[in-house]
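Of the protein chains in this complex, one is absent; all others appear in place.
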Amino acid sequence: MIINHPLLGPRDSAEFVYLGDASLIDRPDPETATAEDWHAYGYLRDNPAGELRELWFHEGGDRSWLVVTRNTLTHEITSVEMARDVARAQGRSK
Amino acid sequence: MTQKNRVSGGLIDRATTLKFMFDGKSYEGHPGDTLASALLANNVRLMGRSFKYHRPRGPLTAGSEEPNAIVELRGGARQEPNTRATTAELYNGLLAKSQNRWPSLAFDAMAINDRFSNFLTAGFYYKTFMWPAAFWEKLYEPIIRKAAGLGSLSMRADPDAYDKGFRHCDLLIIGAGPAGLMAALTAGRGGKEVILADEDFALGGRLNAETGLLETGDWLNATIAELSSLPNVRLMSRTTVIGAFDHGIYGAVERVSDHLHTPDVGKPRQILWRIYAKQSLLCAGATERPIAFENNDRPGIMLAGAVRTYVNRYAATPAQRVAVFTNNDDGHRTAVDLQARGVKVAAVIDTRADAPLADAYEVIRGGQVVDSKGRRGLTFVEVKQADGSMRTVECGALGVSGGWNPNVHLTCHQRGRPTWDDGLAAFVPGGELPPGMQVAGAANGVFSTHGALTSGAKAAAKMMGVKAAKAPKAEDAPVSQTPFWYVEGCSRAWLDQQNDVTVKDVKLSHQEGFRSVEHLKRYTTLGMATDQGKTSNMGGLAIMAELAGKAIPEVGTTIFRPPYTPTAIGVLGGRMRGMEFHPTRLTPSHFWAKERGAVFVEVGNWLRAQWFPLPGETHWRQSVDREVTATRASVGVCDCTTLGKIDVQGTDAAAFLNKVYCNGFAKLAVGKTRYGLMLREDGIAMDDGTAGRLAEDHFVVTTTTANAAKVYQHMEFVRQCLFPDMDVQLISTTEAWAQYAVAGPNSRRLLQKIVDAVHDISNEAFPFMACGNITVCGGLRARLFRISFSGELAFEIAVPARYGDALMRRLMAAGEEFDVTPYGTEALGVMRIEKGHAAGNELNGTTTALNLGMGRMVSKAKDSIGSKLSERPGLNAADALMQVGIKPRDPGDKITAGGHLMLLGGPVDAAHDQGYVTSAAFSPTLGSMIGLGFLKNGGLREGERMRLVSPVTDLTVEVDIVSAHFVDPEGERVRA
Partner (left out) sequence: MSVHDLEPITALGGAAPQVDTVAGLTCTEVTDLALASVAARLGQEKACAKKLKALLGDAAPGPGKALLAAPFSAMWMGPDQWMIGADFATHEDLEVQVKTALRSTASVTEQTDGWCCFDLSGDGIAPVMELLCPVNMRSLQSGDAQRTQIHHLGCFVVCGDPDGFIRILGPRASAGSLHHAIVTAMQSAL
C-alpha cells in the first residue's frame, strides 16, 4: 500500500508500523471517567467493513503518528492526517 | 540425424551452435531457441509424464502457460524442478531431465495408473485415503508423493543470489506485443517515465510468432531501437509482472541470469522488482484454448498458435506431417505457415460446415477429431466427418485451435471479476480493475493486429495526456469466435493436462453435487496446478455450465491470484538469507570481545558476548561461574550498550515521564537516577528501565534491549496522540553511546583510575543512584550512572561509541591490579536472578506491577498510563501471583524455568496449580540452582516447602519458597 504522508507525500506502507483504531486517541479523562469508559477504551473496537480511521507510525520515516482513513474492503485511503493535529482538534491540548 | 525438424527462417542464430543434454542424451540447438523448440527441432516430442496417470506428454504451448513440458533444469545445487521447457532459453551446456517418470521417460512403471484410472478420478484423494488416519502419514502420503510428485529438489543450498529492487514510473506497460509497443512509443515520445516489461526474452509478442501481420517488415526492430534510445523508457525483457497489488504497486521478476550457464560473479540470478506505477496498461495478449477430444494429450498435439510460433519464430516443426483441428479461421493460418516452410499439411479439420476451402491443402468441413493414436507420440487422428463417416488422418502433430481467451489475470488480482463477451465467447476484463490499470490489445478482446496497435496507442495517449503514436499498416481481420469446447461423447479428454483432469471428471463432480465453480475447482483440482489453468479453466467452466443448463456467465469464474507464473521462493527472499536474514547490530566492544574469544548470542538483532572462555575451560558453566564469582569478589565489566536509550527533553519532560511510568518522576532531583516501570494501558507491565535526570528539562531513559523500538514508539504515541501540547521532545541515542557496567566491590577504585580527578565519585559525592556528565581519560565527555543490576557496588559509564573500544581496553588494562573480569550476558543473568531483579522472563506480557512485587509503586497521586486499569479487581485478587525466590531442598537438585509449583502431597493438576518458575540458574554464590517465579499470594508464603513439577522435563523436586533477593537482601553492597 501507499500512504500519502501529509508532509512527505506518497510513501510505501512498509515504512510504517500499524497500531489500530484511531479511537485510541480518545483516552478517557482520568478525573471523570467511569470503569465502563476505561473498559470501552481498552477493549471495545468496531470492525467495520468499510471506512476505518486507524493509527500508523512512520517508523522508517519522520516518526510521526498518522491517522489514516482506509476502506477495509478495498484498501482505498481517503484521508491521511497528522495524529497530533487530530488529537488537538479533539481537545487533547492540556 | 540432428535437428531433423529444423525448417528455414526463424529468429535463431544459426551461425552459433549450442550443445545441451536432455535425459542424458546430447542435442544441438541455436541461440534464440527455447529448450522445447530445440527438442522439437531434434524430433523429440515426448518431454514428460503427467502428474497422476503418468501419460506421455509433449508441449501444448510455446509459452509460460505450458501445462505439460515441465522439466528439471540444471544439475547439482542449481537443480531447478518444475521448469517450463517452453520458456527455458537454450544456452551452451544446458542440462535437463524429464519429471514424473520412473525409471525412464520412455518406459514409466507408474503408467500403470493410467490403466486404473477409474480409481483415480475426481476426488480420489478424499474418497480413498480416508481411513485409517494413521495410514495417511506413514503409507499413503509417501507413495502418493513418489507417484504424483513433481520435480525433485537438490536438497542443497541454492548457490545463487537474488536481489530485490524498486522502480518508479508514470506508466507501467505489461506486455511488449503490438499494443504494448505502441503504448510505449506513445508515452515515451510524450516524455513520460515508462517501464515496458515482458516475460519473453524477445520483445514483440505475436509479431515474432506470426507472418504477415504488418506491411512494413522492420517496424518491430525500428520501434525497439527507438524505445531503447529514449532515456525515459526502460525496457525490461525477461521480466514477468507477477502481481498487481494495492495503490499501483506491481511485483515483477526479472530473470537476469536464467539464460546463462552460471550467473556472472556478483550478479544475481533474478531480481524481484517492486514497481511503483502511477498508472498501468495491461497488454498481456491472449492465450489460445484447446478443444477436448478423446486422448487429446498425446505428444505432438498442441495449440495451433504454438505450432506457428515453433515454425515461424524458432524454425522448428513438431513433425514432418501436421494436421490442424480448428473451429475458427485462425487455425488455417497454421496450415498456411507450415506449407510456406515446406511442412506437409495432412488436413485441416474444421468444425464449421462453411469453413473456407483452400487449394493447397485439404479442408474437412464440419469434421471433428474424435480420437488419437500413437504410444509415445501422435501417429494419426480419427476424424468423424460431417456425414458421420469415420476417417483416419496420418500426422505426427496436430495443431488445435478453439479460439482465444484474453489474458485477464492481472485484472483479477484485486478481486475484480471478468465479464463475459458473447461476441468473442470469452471473458474480457470488466468490473473493478485494480485502480490505475487499463487494458489494451488482445488482453482486452481486441484481436486484430491493427486493433491491438491502435488500442495500445490510444489508451496510453488518454492515460498520459499525450498524442497517440501513429500505428503501422497491419492486418485487420474480423474476429468471429463461436464456442466449441469439446467433442460430443468424449470422456477421457483432457481439460487440465497438468493436473490430469478430464471431461469425465468434471461430469462426475457435477453428478456428485459439486455445483459451485469453486467446489468444482477444489474437488477435481482443475486449474489448481502451477499454470493456474491458463489453458484449461474455460473448458471446465463451459462443460459445467452445460451440465447445469446455465450460461457460462451465470456459472462465473474462479479468481486468478498472484503470482501470474510460478515464482521461486529464493527471489522472494532476496538477499535476506543466512547471516543476512536480518541486519546485525554490533556493540562498540565487539571487535575487542572477538579478540578475547567471546562466545556470542543473538539478542534481537544484537550480537552480545555470552561469556568469555579462558584456556582450559571446557564447559560454559565454568566460564560463567568464574565471571560471577570474580565480579562479586572484585570487579567485572559488561557491555550494556544494547539497552535502549531515549533522550527526553523539554519543560514538560518530568510531567511526561510521570505519564509513561507508573511511578513518580516529578520530584527526582537533578543528578539522580530512578527505576521506572512502564505499564500498558490495560495495567500489564510493558517494560522497565531507569531514567536519569541530567538537568531540570533533560532525562536519559533506558529501556530493555528487546523493547527499545517498541517503547520509543509508545512514548511517541503518548506524546503526539495523548498529550499533544506537552513540551517534550524525544530522540533515540541507543547507538551513540558505548555503555559499560562496571560492577563489584572494586568498581569505584577501578573507575577512579579512568574518571578525571575533577569528578569526585566517592560514595558521599556520588551516592547510589547518582548520575551526571563527567570526563574520562583526560577530557573525553562521558556519562556516569551509579546503578546496579548485579546487586554489587556498580556503575554504568558511557562514552561516544567511537571511543568504546578504547575505553574497554583501558578498563581492562587499568583493572589488571584488581583482576578485572569481563562478563557476558549469562553471568549478567545469573547475578540478576541472585539479586531478584525482574527481566524479560518476568515482564512477560501477563504480569502486573503487583505480581512483580511493585504494586505499591503504582502512584495513586497521579494519572499514568495503565494506572486506572491496573486497579481492576481481577488483577488484585487476594491470591494474586507474587514474585518469590525458589531454592531446592537438596542443593544438588535441579530447578527449571517453566516448572509449576504444587502443594506437597496435593494433587498435581492444573486445578491445583500454585504458580510457576520464570527464571532459573546455577548460583555459584549460593552453591545450588535457584529460581524466580510467581506464586499465589507469594508475599506471605516465604519458608513454605513445595513441589516443583515439570512434566515436560519429567522433573519433581522439593523446593523452599524464599525471598527473591538471594544476595544482599538489605541492599548494603549497592550503597557501599
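Note that the chains are named A and B in the order they appear, and that numbering of residues resets to 1 at the start of each chain.
We adopt the following convention: a contact is a pair of C-beta atoms (placed from the backbone, for glycine too) under 8 Å apart; a residue touches a chain by one contact, two chains touch by 3 or more.
Bear in mind that the values here come from a model prediction, so they are computed numbers and not experimental data.
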{"item": "Touch with the omitted chain, as defined above, among B:Ser455, B:Thr558, B:Thr734 or B:Ser950", "value": "B:Thr734"}
{"item": "Residue in contact with the excluded chain [from B:Gly366, B:Pro800 or B:Gly855]", "value": "B:Pro800"}
{"item": "Full-complex contact with the absent chain, from B:Leu39, B:Leu424, B:Met544 or B:Met726", "value": "B:Met726"}
{"item": "Candidates B:Val776, B:Leu843 or B:Val884 - the one touching the absent chain", "value": "B:Val776"}
{"item": "Where the unshown chain meets chain A, residue by residue", "value": "7-9, 12, 14-15, 59-64, 82, 84"}
{"item": "Residue ranges of chain B at the interface with the undisplayed chain", "value": "161, 163-168, 193, 265-268, 271, 274, 276, 575-576, 580, 582-588, 590-591, 605-606, 641, 647, 649-652, 697-698, 725-729, 731-737, 775-781, 799-803, 805-807, 810"}
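The criterion applied here is as follows: only the chains that are shown with their structure count from here on.
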{"item": "Centre-of-Cα separation between chain B and chain A, whole angstrom", "value": "28"}
{"item": "Complex contacts: residues of chain B adjacent to chain A", "value": "245-249, 274, 276, 414, 435, 681-682, 709, 713, 716-717, 720-726, 863, 867-869, 872"}
{"item": "Residue numbers on chain A that touch chain B, as the complex places them", "value": "1-2, 10, 12, 17, 19, 24-25, 27-28, 30, 33, 35, 38, 41-43, 55, 57, 59, 63-65, 74-77, 83-84, 86-88, 92-94"}
